[in-house]
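A single protein chain has been omitted; all remaining protein chains appear in their positions.
Labels run A, B and C following the written order; every chain starts at residue 1.
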Amino acid sequence: MTDGIGLLIFLALSLLLVLLTVMQRKRSYTLRELLAFQRLRRAIGLAVEDGKRIHVALGRGNLLSENFGSALIGLGVLKRLSSVALIADHPPIATSGEGGLMLLAQTGLQAAHQRFGLPPQDLPQKAQLVGVTPLSFAVGSGMEIRDERVAVDLLIGHLGSEAALICDASHQQGNLSIAGSDDLTAQAVFAAAASHPLFGEEAYAAVAYMDGEAVHRASLQTQDLARWAIILFLIFASVVKLIGL
Amino acid sequence: MEAQRCPMCGRVNPPGLEVCQYCQARLKPLWVEPPQDSSPSIEVGSTRARTPSASNEPLLPDWLLESRLDLGGESSPRMSEQDDSEQPLSEEASADEERFGGLFSDELGETEEDVPEWLRSLRDESESDQGVTATAAIEEGSEPIPFWLDFEEGKAEESPSEAPPSEKVLPFHEMPFEGLDLEDESLLSEITAEAKPISAEEPQTVPPFETLEPFLLEEQPSFPPQEQGVPPQPSASTLQERASLSPEAAEDWMSEIPSWLDALPGQDWEEGETAAPETPPEFLEGIVPPFVETEEELSDIEFPAWLGQIESTLEPQLESLMDTLTPAETETLLQEESLGEISQEQPAQSLAQEEIPVEVVGPLHGLRGILPAEPLVAEQKKPSKALSELLVTDKQRAQAELFLKLIEEEGKPKPMPSPKRARPHILWRMLIFFALFAGAILGFVQPQFATPPQELSVGVFDAMQAVNQLPAQASVLLVVDIEGQDFAEMQATTAAMLDQMMIKGAFFVLVSANQSGALQADRLLREVSRLSGHQYQPSSGWVNLGYLPGGVAGMQAFSQSLTEVLPFTIDGEVAWQNDRLRNIRTLSDFDLVVVITEDSTRARQWVEQLKGHVLESRLLFAVSAQVEPLIRSYYEANPRQIQSVLAGIRDGAIYETQTARPGWAMKLWGAYTLVVLTAIALILVGSVFYAVLALLNRPQAQGEGKER
Amino acid sequence: MTLDVPYLDLLGSALGVLLTLLVFSYLLGDHFLVRLVFYGYIGLMAGFAVVIAFNSVLYPLLLQPLIDDPLAGWMQVAVPLLLSGLLCFKVSTRLSRIGNLSLAFLVGVSLAALIGGAIQGTLMPQLSAVISPFDLERSSVAAADRFSGLIEGFLILFGTVATLAYFHFGARPRFSGSARRLEWIEALSWVGQIFIAIALGLIFAGLLRAGFVALVERVQVLLNFVITLQQGF
Partner (left out) sequence: MKPAFLRSPFSTLITLLTGLIVLLGYFLDFEPLREWRFRFLQWAILLAAVALFLGVFNLLRVHWGRLSESPSKAVYSLTFLGGFVSAVLMAGWLGIQHSLTRAVVDYVILPIEASLFVIILVTLLYALTRLLQHRLSVFSFVFLVTVLLSLIASIPLLGIEIPLLHGRDSLFSIALRILGTAGVRGLLIGVALGSVVTGIRVLFGLERPHGD
């Protein structure tokens, strides 16, 4: 029974997403303002102008679990950033704590280079697996932040308490850190230690706020609709359970 | 032969005339300076990067510095060096130089192909559509917008009727890089709305360079002494002298250091001072084509579209102005014109001489290669009031001033911005560390400060019950998903429970969904065994299945068929051949499953994946305190999804207290409580301090924000 | 205080203490020695991870079938071996496209794990957990406690709804150029952020408590070492 409901949820969300993507062409979905992304846009411009890099920490999420979702967002952000920063010849650097994520990041960066007709150079340095365990990943990322003239740190992916070390390295360098994760511990850390924390679903809106493509706006619209459907369902189901139907 | 346009009044004259039929100005120049390809032209509008020498002369705009270098005959190497070493801007600037050279070149026989791309687009555009902005044209051509274009654009848009009071802009006066403005000014500056009469007593070339003179004297000691004392009036002889200087001589002179240029930027020219030098220096030659054009050249020259626009707008204005003049004013004007004619005669006679004159008065004292007398004399005429004025609106002037300020700011040495690093507040961090450290030491040295937790937590009670119900020689699956960082806490949380299991002779199967956990699992059992006095060893006491890869998928597969998913131990030995594990085939065969983790996500994943494969009554969670808020809801759910949750050192200490076997948790408890107390104090003090600091700074920050 | 460190482990303890102090010195800032420690640590962990991954994954899934039964084993491992081989091309910039097939496969399975895991592992259990306090028939709670359970359930339901409302992205553009949500959503999301703050605050406090234990353990190790030295010399 629950399996069937799961499939139903999947199909409904898929249908909604496709429909809303098509509808975006007629009427774009207006998004609320999120300070973090306003700052990010400005910081990217300044970083590119200043010849500094942008660092994306993709986390250490296992590819074969639901942690992969936030890492996908991190990869999407990396892709957009590389499109901007390649113009200034300062491509972003990506650090990860998982081999698969590193490969995906390298593939994304390579594609970005090819889009600009540039030969991909130093990919092993630009997208690295800096450590295979949470702490070694955090320590490795921290050292990359210090060594690579980074101006903006984006921590989007599955992280844990070790994220505090990355935020601290970023803070000590005077960087802007924008951080979001699917992990609650990481979110708690970001609440205190990041310049601009992204809570819960906010991290999943990063790509939409960066490029505003139809599919990303449609994603957020889908999430909005699904969320209200969930809210209605919770209220309705609670009442039904309470009256014993 | 085509009709020729008067360089003074701008009106069209029939071909063949030597003087303008309207203003009597000479149409054919008596002397034409041969085009000097090698003569460097000033860079107009260049935004060249600063050269090292420029840093010593903060007030010297780069464009001027470059022009000076060029004039000094060292342009090529310097330029090439710069082009190699400096930013692309330098290349752009040299490209600009070429463009302007092309624009103001005397080589009027340029073909359409020779016209720079941007200029062609500009011309095409102005021919085709006057309304389209030049900026757009440049953008279409993917060319950087020349800065002056905006000014021109603004000028072209000014309608005569709506034009605000126009104002004369002096050459180099705060807009040294504006080629076209400069040109217009050189072309027309002497004839202003006020129509200042130019007399021999009025040395119009002096004031701008007045302050330079001593400097020049120092720099040019080789000039004849008699020339130094020459009064500033240009006499006929000096004019002759100038005209007699050959272009070659001028070139030779130009190869010398033009020291007067050194001081140029330092001069603060007052607005309203006499504008053009009597004999414009050579570097202006390229930007004053109307004065040096031959008749043929004049007929061939193609005026830039913007100039045509100005003319077309000004001509009616001029005519209306002439109509409004009173007879007396007209007479005065005619007198002035006749004066001009007189002065025009002498240079004409001296044209036969091939020497280029040497300036003997004023700031141009000693200079050769300045523009010859003919244009000079012609310049003194006032053929047209309207054309004499460069229409510069207040807005444009303000923009120009702003631009100059920007350039000046660029020229000023700026202190290197200190690395934008946030102050790490090392002191506060060290204070936090040492305070906590001291608290911990005090806790160890004086354990009486701490009291053990007295309450019997429901979670601990349930866990104790589950362990107590274990049969002897039970098989227990320990999922150890911990990192080294949390080892101490997890050991404190689980030590009492594991001790109880060891007392019952339980056999452990260890597995971990992370790589560190695989290393830590062994250590956990070793430490508990050692501290509690057991003799637990690998193989006899436990089997470590090692790392379970694949995240949730791996957990799921493991839950379904553990023996297939993890057939070997961490050291690659066959796992399930152990006597104590012969009866284990599925998860439900274990007497108890304990998940030990510090990761909230993995804790949740394990709950979901073990659901249905393990009885709730046989599923225990021992988690870090950080995971408690998340996992406790599963324990408190209705119906309950797990048997119990032990969270953090507190539950470990309670467990030890209840079993009356003080262990690792109780050993740390005293120091722990003091450290927590210290931390609470630090948080309170620090937060209040920084909050007050923020509140105090707030009005200031708001004020700054408003100012911005 | 009793000594927990055996004398034979003194050397190891000394190394541990030295490393502890070096890492603590990181609080003063990044420096050469602490970097050496970090790089060595990263290297060690990478080495262990490789060996563990080999023992736990590559050996049982790729090599063991071949050892057990070479013929059948080849059939079994042919596809994963091919996929793995193709993935190895990813190390080369020029030939990396060849590895895209394997990567696409890996991403496909990962996405399925992501979607399936999120729906079945999080979404549905959490939804069910929000509703469950209202299911009085299945409740195992004593009748006396049902009322408080209901109150608790209502609070959690309200908090969950408010928290969910906090994430609402859709907004209405304003004349000022900004975009703001409807007023009542704004109000609900304001309440939602309080719940989020409390949840994250609790987790943060738990993280601090875990850290305190780590600190206390380190201090104990240092003290033990000092006492051992005092007793030994």
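Note that in this section contacts are C-beta pairs under 8 Å (C-beta built on N, C-alpha and C of every residue); 3 or more make two chains touch, one makes a residue touch a chain.
Since this is a predicted model, take the numbers as computed values, not measurements.
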| item | value |
| --- | --- |
| Residue touching the undisplayed chain, where the options are B:C6, B:L27, B:A474 or B:A488 | B:A488 |
| Residue in contact with the excluded chain [from A:A88, A:V215 or A:I235] | A:V215 |
| Chain A, residues in touch with the chain not shown (by the definition above) | 3-4, 6-7, 9-10, 13-14, 17-18, 21, 62-64, 66, 68-70, 72-73, 75-76, 78-79, 96, 98-100, 102-105, 107-108, 111, 114-115, 124-125, 128-130, 132, 135, 138-139, 161-162, 164-165, 167-168, 171, 182, 184, 187, 189, 191-193, 195, 199-201, 203-205, 207, 213, 215-216, 219, 222-223, 226-227, 230 |
| Touching residues on chain B - with respect to the absent chain | 425, 428-429, 432-433, 436, 449-451, 453-455, 457-459, 483-488, 516, 518-520, 522-523, 526, 538, 544, 546, 549-550, 553-554, 556-557, 570-571, 604, 625, 629-630, 632-633, 636, 648, 650, 672-673, 676-677, 679-680, 682-687, 689-691, 693-695, 698 |
| For chain C, the residues touching the chain missing from this view | 9, 12-13, 15-17, 19-20, 23-24, 26-27, 32, 35-37, 39-58, 61-62, 79-80, 83-84, 87-88, 90-91, 100-116, 118-120, 122-123, 126-127, 129-130, 152, 155-164, 166-167, 190, 192-202, 204-212, 214-215, 217-218, 221 |
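To be clear about the criterion, only the chains that are shown with their structure count from here on.
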| item | value |
| --- | --- |
| Far-end chain from chain A, centres as C-alpha averages | B |
| Numbers and ranges of chain A residues touching at least 2 other chains | 63-66, 132-133, 135, 161, 172, 184-185, 188 |
| For chain C, residues contacting two or more additional chains | 29, 45, 49, 109, 113, 117, 120-122, 135, 199, 203-204, 207, 210 |
| Touching residues on chain C, where the partner in the complex is chain A | 29-30, 35, 38, 41-42, 45-46, 49, 87, 90, 93, 96, 99-100, 103, 106-107, 109-111, 113-124, 127, 130-131, 134-137, 150, 153, 157, 160-161, 163-173, 178-181, 196-197, 199-201, 203-204, 207, 210 |
| Chain C residues touching chain B - in the complex, by the definition given at the top | 1, 4, 24, 27-29, 45, 48-49, 52-53, 55-57, 59-60, 64, 109, 113, 117, 120-122, 125, 129, 132-133, 135, 138-141, 149, 199, 202-210, 212-220, 223 |
| Chain A to chain B touching residues, read off their complex | 62-67, 132-135, 158, 160-162, 171-174, 182-185, 188 |
